[in-house]
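Just one protein chain is left out here, and the rest sit where they should.
Then we have subunit A:
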Amino acid sequence: MLDNIKDFASDFFVTGDPLIYGADVSIGLTMIAVVFALTYFKKWNWLWKDWLTTVDHKRIGIMYVIAALLMLFRGGVDALLMRTQLAVPDSDFLSPEHYNQIFTTHGVIMILFMAMPLMFGLFNLVIPLQIGARDVAFPFLNSLSFWLFFFGAMLFNVSFVIGGSPDAGWLSYPPLSEMSHSPGVGQDFYIWGIQISGIGSLMTGINFVVTILKMRTPGMKLMKMPMFTWSVLSSSLTILLAFPILTVTLALLFIDRYFGAHFFTLDSGGNPMMYINLIWMWGHPEVYIIVLPAFGIFSEIVATFSKKRLFGYKSMVFALMSISLFSFFTWAHHFFTMGSGANVNIFFAITTMIIAIPTGVKVFNWLFTMFRGRISFPTPMLWTVAFIPCFIVGGMTGVLLSVAPADFQFHNSYFLIAHFHQVIIGGVAFGFFAGLYYWWPKVFGFTLNERLGKWAFWTWNIGFYVCFMPQYVLGLMGMTRRLSTYGWDKGWYELNLTSTIGGFLMGIGFLFQVWQILHSIKFMKRATGDPWGGRTLEWSIPSPAPLYNFATLPQADEKDPWWEEKTRIADGHAPLPKPKLEPIHMPKNSGIPFVMSSFWFVAGFGLVFDWLWMAIPGFVGVAVCMLVHSFRYKTDYYIPVDEIERTEAAARRNV
């Protein structure tokens, strides 16, 4: 009996690695500390009422951002472990198995559990404010999206200490990811972690498409929308079309693994190449899903800090929409070397190159927004200005990779690694950092310390180039990706060491950012409603925005309504008349999304370990939650006028 338990425990928990034991202990201690703190300060009720059950887009946005930053920490530690391993030849810091797990989780976490939630966080924090709405179209669904993401991410992360992490690469190509080659539970954690959070992502996409199409304030025609809103629309539409492909692909892989089917197996007519096609049909649009909102963020910031209208608005909109369309026709450029033949390769090479055109146009439009402007350089603008050259070079190497026969020499090498890190860090991460810095005062009502922000900016940027420029060269030296170690004879060590130093510099940059946030919380400086001289509606209301966002819906007949309003007032005209206050219709909080997502977690965990006694109750729980929600009739309430007046008066005192 005791032996049985021992056997079970040694299979169930990941054992044998001091790093993981260390993590076990720190996770345990952190959990105890959190529970203790919540109990000691009597905060359980606060946690439940204000956060876990909230349907307020601003709070959901904050939770997304916090979760994303935690995941950035984990993904970053993974990255530094890899760079430490590669710093010197013949290193045995990590075993090959461990290394394989780490690059797998690094990729999955950075794209799906860091970039995506950070992006959704910004969607939530900004979009309703920018279009003059009280909330998103489906607040309950929004909360459900967040919790599905959160529990999906947790399920994936649990594999670190329980059962073992997936180790077949971030896209889990079969047959490596099939039962035949990955019999452990890591792959199942991968499938269910991504599936559960993927449902959330799809629902967020639906939510924001509807929000943007249906909830804009009076006067705001589509072609008057702020550029960030446009970028979120294009990104959300892309989510709508791309994420179902991911869900189906992973479902087929699950059916293979669980029921012994042969969609992608080596034997019995399975076709692993089909998986590679399917996963990239999602995977390539996914890259654009995360970068398009970053383009939107840069467009907002560049106009604000150049004190000038965004140049070429129509071009920008057209470019965004054409990028999201073309993103669906380029997937095969991820495997030119599969040997699909010249015609196929030419088609996908050209579609890929075509995307460079609208992307290039956007760069020109940003430059000419600054042209004849008055450019100031607080942190959001610094990141934007750093983004432009970085992305130009990253884009150029992308075009080089799109040249199919040349890609035969770049593919799977560190040249490729350097390229996609340059566009994803230089584009997406810089973009989301810029956005976070830009909207931080609006979200939290206080400003971030600029001096520490600049330290963070410079260490990040220098670190970035030190880390990734050598990797282009390593690619040309023939170093292939995912190598866990290499010999002295290859002559790769100087550049690898340099790259590792750069990686750690970026890590220090992240620490500066954490320090910046903590420092700014401690020495809090209140922000006004409009700390940057903004142009769009979110800057017309107090910081942080009141629960209902806008006491009365603003009229937005021009492109930069708040800027125009400020200009009118400065010219001595009267501000636009405000309509009379009326009771505001608001959604009620609900605990169902949290509970339902927990059941998803239970079901997912059960399926990972093939424990039907656990999975079935999990799914029953999900069904019951749906049923209960269908019979909830009191889902809304009104904020009375006098309460709005009190809130507005208090907010104005704060401003």
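Convention: contacts are C-beta pairs under 8 Å (C-beta built on N, C-alpha and C of every residue); 3 or more make two chains touch, one makes a residue touch a chain; residues count from 1.
Convention: contacts and distances are computed from a predicted model.
Engineer: When you check the chain that is not on display against UniProt, which of "(2Fe-2S)-binding protein", "NADH-quinone oxidoreductase subunit E", "ABC-type multidrug transport system, ATPase component" or "Quinol oxidase subunit 2" does it turn out to be?
Structural biologist: Looking only at the record, the undisplayed chain corresponds to "Quinol oxidase subunit 2".
Engineer: In the complete assembly, which of A:51, A:73, A:173 or A:328 touches the absent chain?
Structural biologist: Residue touching the chain left out of view: A:173.
Engineer: Which of these, A:183, A:244, A:260 or A:478, touches the one chain of the complex that we don't see?
Structural biologist: Among A:183, A:244, A:260 or A:478, only A:478 touches the chain that is not shown.
Engineer: If I consider the whole complex, including the chain that's not displayed, which of A:6, A:49, A:181 or A:652 touches that chain?
Structural biologist: A:181
Engineer: Hey, which of A:47, A:406, A:569 or A:626 is the one touching the hidden chain?
Structural biologist: A:406
Engineer: Check each of A:271, A:528, A:555 or A:647 against the chain that is not shown and name the one that touches it.
Structural biologist: A:271
Engineer: Suppose we count only contacts with the excluded chain; which residues of subunit A make the list?
Structural biologist: Subunit A touches the missing chain through residues 96-97, 100, 168-169, 173-176, 181, 266-269, 271-274, 306-315, 335, 337-342, 345-346, 349-350, 353-354, 356-357, 360-361, 363-365, 367-368, 370-377, 385, 388-389, 392-393, 396, 399-400, 402-413, 473, 475-478, 480-486, 490-491.
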